[in-house]
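Note that this complex is displayed minus one protein chain, with the remaining chains in position.
Chain lettering (A and B) follows the sequence in which the chains are written, and residue indices restart at 1 in each chain.
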Amino acid sequence: MTSAPKRILMAKTGLDGHWRGPTIVARALRDAGFEVIMVGMVTADEVVRAAIDEDVDLVGLNIGGHVEVAERAIAAIRAARPEVPIFCGGVVPPWAKKRLEEKGVEVFPPGSQLPEIVEAARRLTGWQAA
Amino acid sequence: MSTGTPLHVLFDRARGGERGALARLLSVAEAGGEDAAALDSLCAASAAPRARTIGITGAPGAGKSTLTAALLGCARRESQPVAVLAIDPSSPLTGGAILGDRVRMHHAAVDEGVFIRSLASRGQQGGLAQATSLGARVLEACGWPWILLETVGIGQVEVEISGRADLVVVVLNPGWGDEIQANKAGLMEVADIFVINKADRDGVAQTRRDIEGAIAARPGGAEIPVIETVATRGEGVEGVWAAIAARHAALEASGLLATRRRGRIAAELESAVMSALRRRVAVLLAGDAGLRERARIEAGASGIHEGARALLDAIVRD
Partner (left out) sequence: MNHDSRPQRWNSVSGIPLKSFYSAEDIPAEHRRVMDASPGAAPFHRGAYPTGYRTKAWRIFQLSGFGKPEDENARIKFLLANGETGFLMEHDRNTGDHCYNVDHPDVLARREDVGLTGAVMQSVRDIAICMDGLPIESTYGHAGGAVVQHAPFALAGYWTVAKRRGIDLRTLAGTGQSDFFLTYLGCVTKQQIPTPAGLRFNADIMEFCSKHLPRWVPVSIAGYNGADSGLNAYQELGALFANAVEYLDEIKRRGSMPMEEAARGCGGVSFRMSMDIIEEACKLRAARLMWTQLLERRYGITNPKVANLRIHCVTAGSMMTWQQPLNNIVRGTLMALAGVLGGVQSLGVSGYDEALSIPSEHAHQMSVRIQQVLQNETNLCAVTDPLGGSYYVETLTAQLVERAWQFFEEIEQQGGFLATLDSGWLHARAAENQHAEFMAQDSGERVVVGVTDFREDISPYAVDGFMGVDDAFEVALARLEEVRRTRGERRAGDALRELERVCRGSENIMPAMMEALDADVTLGEVGDVWRDVFGDWNTPIQT
């Protein structure tokens, strides 16, 4: 019997309403057996609140625009729940991607394959559906 | 549990107001098993004041998440802390789920007086209702005075979950006469308040007649409020909140609430015993004793009922 599904928080740090990317990733993760809690467009405080109250195992951020906005969210999550891994997807220039990776956050730019992302979720949560 | 923090320590921290600890406890409740049982005992022993647990359900598309979000606003305007357990179905194919109720409640996103927890049904028989009940008890033990149980659907599971609440609000839309007539799971009998949401559409009056017709035969049916709302504009929502408070007070005053809670305990006890039995049966059937009986039946040395009785004796004996 498989253990309970791991819970992944999906949040957008920006205020632009493109929803396809997060939706496609959420569906792929659901199809891989994860529970995906979607919170929409949120500030750093809001994503931290959700990460705590939902006791999630992994935080997925859809980012774009200035990387500082994402970095604020990442720092806030790390302060509140240092043990929870974070991964990101979205439109970021190569230098911003590198900067986030140096902080220990995996980044999936446009064109990333879904199996890669699902695999990362499995690895980061240490869990796979049976 | 991940860090090995003893359960009672987590429990004390949660009761002390630590949200992270409360969140972890809710995960324990969800997971079920031994830890959940121990948590249950801790809650029972804590003698916390009773919370008001309100079930909110309705078919997909009724707008019940929007209504719940608006009700949060009503509670907060009265400075009442309120918790929400929002339940969405898991995929029967993959076991995963997309839980999206928090998006609707973004107005309460950092309000200290609101606690929102998303739960997936996880496809377990009876397990969801148990997890939800325990989750509500944990929130109660941590001092949350209002708990909203939000489920989507008007089927058996939703009726069962709603039955764990003190009071049930059923959300419908204009033009849903067929759903009301069908009443497959008996939701019409369980509801304490009806909300006709999206009341700016046609067919409100007919729907009201359909509801009133369906509940006319119930004792006290004439007193059941049927309230119109347009939740996206907040219209009528204050009336729903007032009705919830009034109905709850009336249930308490009349002693009906106590009766329901007793009934709830009985139902939960039965459900818990059945769950435990189901687990034992599954183990037994898959084990040596079970395989032996099957072999005997296949060889013609025993009949099915004989084999069943033999296995049943084994459970009772242990």
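We adopt the following convention: contacts are C-beta pairs under 8 Å (C-beta built on N, C-alpha and C of every residue); 3 or more make two chains touch, one makes a residue touch a chain.
Just so we're clear, the structure is a prediction, and the values are computed from it rather than from any experiment.
In the whole complex the chain that is left out makes contact with A, B. Residue A:44 is the one among A:8, A:29, A:44 or A:100 that touches the chain not shown.
Contact with the undisplayed chain is limited, among B:46, B:232 or B:275, to B:232.
Seen from subunit B, the chain kept out of the figure touches residues 61, 63, 66, 98, 100, 103, 106, 230-234. Within subunit A, the residues in touch with the undisplayed chain are 12-20, 22-24, 26-27, 38, 40-41, 43-45, 65-66, 68-69, 72, 91, 93-95, 109-111, 113-115.
What we mean here is this: only the chains that are shown with their structure count from here on.
Centre to centre, using the average C-alpha position, subunit A and subunit B are separated by 29 Å.
Residues 2, 4-5, 26-27, 29-40, 42-43, 45-46, 49-50, 52-55, 80-81, 83, 129 of subunit A touch subunit B in their complex. Considering their complex, residues 2, 19-20, 22-24, 26-27, 30-31, 90-91, 93-100, 102-103, 106, 109-110, 115-118, 120, 122 of subunit B touch subunit A.
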